[in-house]
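What you see is the complex with one protein chain gone and the rest in place.
Here is chain A:
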Amino acid sequence: MDMKTLLGSRKISRQGLARRMLGIGTAVLLGSLAAGCDSGDKKGLTVGFSQIGSESGWRAAETKLARQGAEQRGITLKFSDAQQRQENQIKAVRSFIAQGVDAILLAPVVSSGWDEVLGEAKAANIPVILLDRQIDTPNVDLYLTAVTSDTIEEGRVAGRWLAGKVQGRDCRIVEIQGTVGASLVANRKKGFEEAIATAPNLHLVRTQSGEFTRAKGKEVMEGFLKAEAPGSICAVYAHNDDMMIGAIQAIKEAGLKPGTDILTVSIDGVPDIFKAMADGDANATVELAPDMAPRAYDILLAYRKDHAPPPKWVQTPSKLYEPDTAAAEYARRKDLY
């Protein structure tokens, strides 16, 4: 039955056509059911990971490192992408429990509403480790530990670097914020303000939201350049690298040289910002480490060995990178994202 007969011939009765369509439908269904028929009965740990989704390069890198890390440690990883929906995450966690996994990693899409399902995991004696984000619960016994970055510290690291870079010179700073309302944004702002408050020569003169996107970051920077007197902006701080890449574009289009005329510092450590640093267009980035799952595996393995509960919050380092290592870092990361 080729497509030409199927679609072209007028002689096929409606019934025949329907029967053929039924056949195709069944084939597709059975094909999709058969697509993953190798059930792994490996010895060793089985860990379920409920991921939020794959909305950004950073998250894709986190997933990739989760898979790689599991393989290196001989862990069987059951991965579930929740497509940004909490109900899918709850379903996944319940399925992991029903399956009897040894541990569950959860990157929660929202902060509330986890008590019930985590209570079930606890009742089944399955430890849960939170990744990347904290949850809002009165009962912290529901999870073993949370592996996240310290978002206030990220802002502080950026601010301290800038204070060291400009020394005693007067510096007017503009800030491109992330999406207003997220706790992450409030924290990155707070940390940065704390750090520059110690230096009286640093002034945060303007701040606006670039919604974490390149396009909006560029737009906001264009606005800043028009609003401020020519040559008066000394540095720009962006809450993520993507907005900074947009801002760099805007600075170039205004006829200035980013990285020299205007200093830049941003957060995340995505490959493109390392490329910009290697090209001399950016000055610094604070990395949000994507290797949260491998850290969680190590905590888990240690916990299973000596049964000593880990601290409730394991902070990933907020390391600052400058142009000197940028080319090497870019080469190391470009395949992860």
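Please note the rule applied: a residue touches a chain if its C-beta (ideal position, glycine included) is under 8 Å from a C-beta of that chain, and two chains touch if they have at least 3 such contacts; residues count from 1.
Throughout what follows, contacts and distances are computed from a predicted model.
The protein name that UniProt records for the chain not on display, among "Serine/threonine-protein kinase RsbT", "Cation acetate symporter", "Monosaccharide ABC transporter membrane protein (CUT2 family)" or "Glutamyl-tRNA(Gln) amidotransferase subunit A", is "Monosaccharide ABC transporter membrane protein (CUT2 family)". Within the complete assembly, A:Leu77 is the residue of A:Ala61, A:Leu77 or A:Met292 that touches the hidden chain. By the touch definition given at the top, chain A reaches the unshown chain through residues 14-15, 18-19, 21-22, 24-26, 28-29, 32-33, 35-37, 39, 48, 76-88, 90-92, 94-100, 110-116, 119, 124, 136-138, 181.
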